[in-house]
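The complex appears here without one of its protein chains, the remainder shown in place.
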Amino acid sequence: MPKPNIIRFWHGLLRLLVTVVVILGIFGLFLWLMGRDPIKSYRDTFRLNLLNPRGLAEVVVRMSPLLLTALGVAIPFRAGLINVGAEGQFMMGALLGTWVALNLPGLSQSLHLLLVILAGMLGGAVWGAIPGALGWANETITTLLLNYLAPLVVGYFVFGPWRAPELAMYPQTPEFPPSARFPMFFPGTRMHLGFFLGLFFLLAYGYLISRSRWGLELRAVGGNPEAARRLGIPVERWIVGAMVLGGALAGLAGIAEVAAIHGRLKMAISPGYGFMGFLVNWLAFANPIGILIMSFLVAFIASSGFTLQLTQRLPYAAVNVLMALILFTVLAKPFAKGVRR
Amino acid sequence: MSNTDKTVVRLVGITKRFPGVLANDHVNLDLYPGEIHALLGENGAGKSTLMKILYGFYRADSGKIYVHGQEVQIRSPLDARKLGIGMVFQGFALIPALTVAENVALFMARLPRVLRPHNLHRVVEEASQRYGLELDPNAPVWQLSVGEQQKVELLKLLLAQARILIFDEPTKVLVPHEVEALFRVFAELRADGYSLIFITHKLREALACADRITVMRQGRVVGTVRPAEATEETLVNMMFGEHLAEVSRPPHGRNPGEPVLELRHVHAPRQGIAPALEDLNLVVREGEIVGVAGVSGNGQRELGDVILGLLRIAKGRKIFRGEDATRWPPRKLIRAGIAFIPEDPLGMAVVPWFSVLENFALLDPSRFSLWMGLRLSWARVRDSLQRGFARLELTPPPPYARAATLSGGNLQRLVLGRELSRPYHLVVGLYPTRGLDVRSANAVRQALLCAKEEGKGVLLISEDLQELFSLCDRLVVMLRGRIVGEFRPEETNVTEIGRVMTGTGVVHA
Partner (left out) sequence: MSWFLSWLSGAILYAAPILYPTLGEVVGQRTGMVNLGLEGLMLLGASISFAVSFLTQNAWVGILAAAGAGLTANFVYAWLVVHRNASQLAAGLALMFFGIGMSALIGKPYVGQMAAYLPKYPLLGPKSLVFRYDILVYFAFALAPLVWFFLFRTSFGLKLRAVGESPAIAYAAGVSPAFMRYFAAAFTGVMAAVGGAHLALGIAGTWSEGMTAGRGFIAIALVIFSRWNPLRAIIGALVFGGAVVLQLQLQAQGIGVSAFLMDMIPYVLTVLVLLVWGRGVRYVAPASLGRVYFGTE
């Protein structure tokens, strides 16, 4: 009898491919509805965002935070939780990482970076732990509220005690020292360490979730908490743990975005990466390869948004509408019924 | 049907089959106006199913229903209610957050657009006083005691203008004086011309309250008698079957060894409607099978949970192989050697979309993990599964099949193989053969016997008296969270145990 993993693998892949095709179809339909020429639009985006090396690199740059925030949603999802707080965890990771970046001068880059990364993960982890630990285990409301508290906390610091003295268009912190900046690769692009970190954690997730003992237990908690309890698995601890892990990765996405792209903490560091991560996870059914593909796809859509803003004068807001349409479609399909964790 | 049929309800030839079990087998029942009719039998006899068919919750596979002499089709509870049939279920259909009046109003036939609480309360109070129900219309239901909630259910029926009232185990959750009050209400209703059927397993109550008693066993009607013509003895025989008295004795093995599990004066608090465990004393020794008999819902599941470490012990001690295990978490108990065979494997022991292999590995996965848990050796899992099943002489289910696709029997086989293929000292079986086909049930029993042969301790919690008598060395009976008797199967018989289970027997020391 053939190994099940292979069957599942192909089945999952097929489902992903169909979803991708459907999404591209919706994209085209949407463009047509907006009065733009879909063929030309596709040509533009393919030419500029896929075939052009720099354009492609930009897509990958946008993909980096998505990989991590999607994981931030995927891990709790496997435990049966729905984490809508990636947005807030993203910002708190950026916040704590910023503090470490700005307040520990004179370190070597590798050490400073390590600390910055750890601080980012810690910020997100704490923000994820709060809802997890609030005894009555309701992660929806609390993650939502914390989502809204987070930018206010960041704003307080950015507009207040951490504000850079020099004048700028809008408030921001001073620039990070070079030792705290994420290194970039492939000169001429903005591809940075965050991408590789994202890949690393994605691979780790993919491996651990299906091949490790801890992944098995986590999935059991999400699959049948009653049975898991009877088998001796400490369910409550896993729930908090999953939120902590998810928060940590979303927090890492936050500090990566700041330390690599912006170089300083400001208010507008996330065009909704947390929510987009939720979308990616939903499209990918928490499957690691799916997350890779869907992160790329969503990043592609986002980049296309910017491209089409230039070539077709399509307002970027259309991208949000498109993502909504995609999510509506996925939710309405029969596929959505048998969501596996 | 002839016009001279004076019955208010007549069921003829009702047959209902569920997957794997024949719940009702050509059942006939009739009900006269102004009658209290008791439907008596032990669990699984088919009483509840029959009444649910009458109420439109289920549809019978064959048979006819006549109401007031006319044949009717009852396709849903709405149809039943239109015919004036109302049913009070065991778990009440009440909305805790709403008040008594609101709950009642929801089910009333004609409700005014604008609710005037004043009027509504008056209506509720009137009906309440008429039948001695004493309910406060304004009280939110979650504040009421279980007895009071039951009264609200009754009120709902009355105000929805039902004339045929069905009660499913109404006294199960009541204390003695509440039971008396309920029977007085029944008498009032009967005087007003209502017809009542109540399902029960307590024959004393049936004898005390009913005008006629119909006894069911294993889906069939055994007979219908008047209380004046029946004694407890005859009823018990009808319920449990005389021929069961001769049952094969367990083969005499070695004498039991050291105690594996001891529960000393264990108290566990109440959880919701489940009973609390009180002053429980139990010993299971190596090489013996101890059976726990009792009508389901008397604390058996709580007993299992306490042993597995899932339910906190408020007072008392639990000793496992000489060590105080009162506060041990479930994982520690599992590692120390407790195996558990549940009643509902799909809900309680496996993850439905995991494969058989994954579910197998889920029990103490540290056995199979390498690199501190970062990697699971599936080769080891497969190997362990094959060897374990071979040793138990069971056929393993296909390793890559998803658990949800397995039949009940195969699932239980999986659980058996998983639990018993590692080193263990005690097996706890909680209704392990419930709902299984004969072959699978026998496989389970055989596995338990083997465990005993190998010198393990076995605790078998079951409702199947035949099974208990044929497997156990010692038998205890649970009633309302306590152990009310301990017996040796060869010194007693099914009838006596049946009486102890239903609270009509004498408690043995």
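The chains carry the letters A and B, assigned in the order they are written, with residues numbered from 1 in each.
Please note the rule applied: a contact is a pair of C-beta atoms (placed from the backbone, for glycine too) under 8 Å apart; a residue touches a chain by one contact, two chains touch by 3 or more.
Predicted model, so just to flag it, every value in this text is computed and none were measured.
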Check your understanding: Which displayed chains does the hidden chain touch?
Key -> A, B
Check your understanding: Who touches the missing chain here, A:F9, A:F186, A:F200 or A:F328?
Key -> A:F328
Review point. Of the residues A:F9, A:W32, A:Y156 or A:F186, which one touches the chain left out of the display?
Key: A:Y156
**Study point:** Sole residue of B:V8, B:A45, B:V67 or B:A105 that reaches the chain not shown, by the stated touch rule
**Key:** B:A105
**Study point:** Contacts of chain A with the absent chain, listed as residue ranges
**Key:** 34, 80-82, 84, 134-138, 140-142, 144-145, 147-149, 152-153, 155-156, 159-160, 222, 275, 278-279, 282, 315, 317-325, 327-328, 331-332, 336-337
Review point. Hey, which chain B residues sit against the chain that's not shown?
Key: 77-78, 93-98, 102, 105-107, 111-117, 142
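Please note the rule applied: only the chains that are shown with their structure count from here on.
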**Study point:** chain A partner contacts - residues on chain B that touch it in the complex
**Key:** 308, 310, 329-335, 340, 342, 347-355, 358, 361-366, 368-369, 373-376, 398, 400
**Study point:** In the complex, chain A residues that touch chain B
**Key:** 1, 3-4, 208, 211-214, 216-217, 219-220, 223-224, 226-234, 340-341
